[in-house]
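Only a single protein chain was left out; the remaining protein chains are all shown in position.
The block that comes next holds chain A.
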Amino acid sequence: MASQENKLVVIPRDEAKIKKLWKTAGILFVLTSIELVFAFTLPRGIFLYLLFIALTIWKAKYIMMDFMHLGEEAKPLFYSIVVPLIFLLWFVIAMIREGSDIFMVRW
């Protein structure tokens, strides 16, 4: 930032850092494959759905922390993104309750 020169200095690759990024992608591939295997081997039901949701949130954590570097941001920024998501919890509970009530009325 100090100097406004035209030629930027190219910093050499940090292979360890790049390797870590590929490892994260590998984890995402594996978790997706595990989900797919579960979809065809486990019986459908609330247990399987909770398993899918847990795996999905796990994958989301990898994407947000390693790819979007949210963990490296200042703490207030981190919390201002993550804490509002708590509202979704109630949204999910309320709407699923609503849906099952409609089910009771309709069928």
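Quick note on the criterion: contacts are C-beta pairs under 8 Å (C-beta built on N, C-alpha and C of every residue); 3 or more make two chains touch, one makes a residue touch a chain; residues count from 1.
In the analysis below, contacts and distances are computed from a predicted model.
A chain of this complex does not appear here, and its UniProt-recorded name among "Phosphoribosylformylglycinamidine synthase subunit PurQ", "ABC transporter permease subunit", "NAD(P)/FAD-dependent oxidoreductase" or "Bb3-type cytochrome oxidase subunit IV" is "Bb3-type cytochrome oxidase subunit IV". Listed here are the chain A residues that touch the chain not shown: 1, 4-13, 17-18, 21-22, 24-25, 28-29, 32, 35-36, 39-40, 44, 49, 52-53, 55-56, 59-60, 63-64, 66-68, 73-74, 76-77, 80-81, 84-85, 87-88, 91-92, 95-96, 98-100, 102-103, 106-107.
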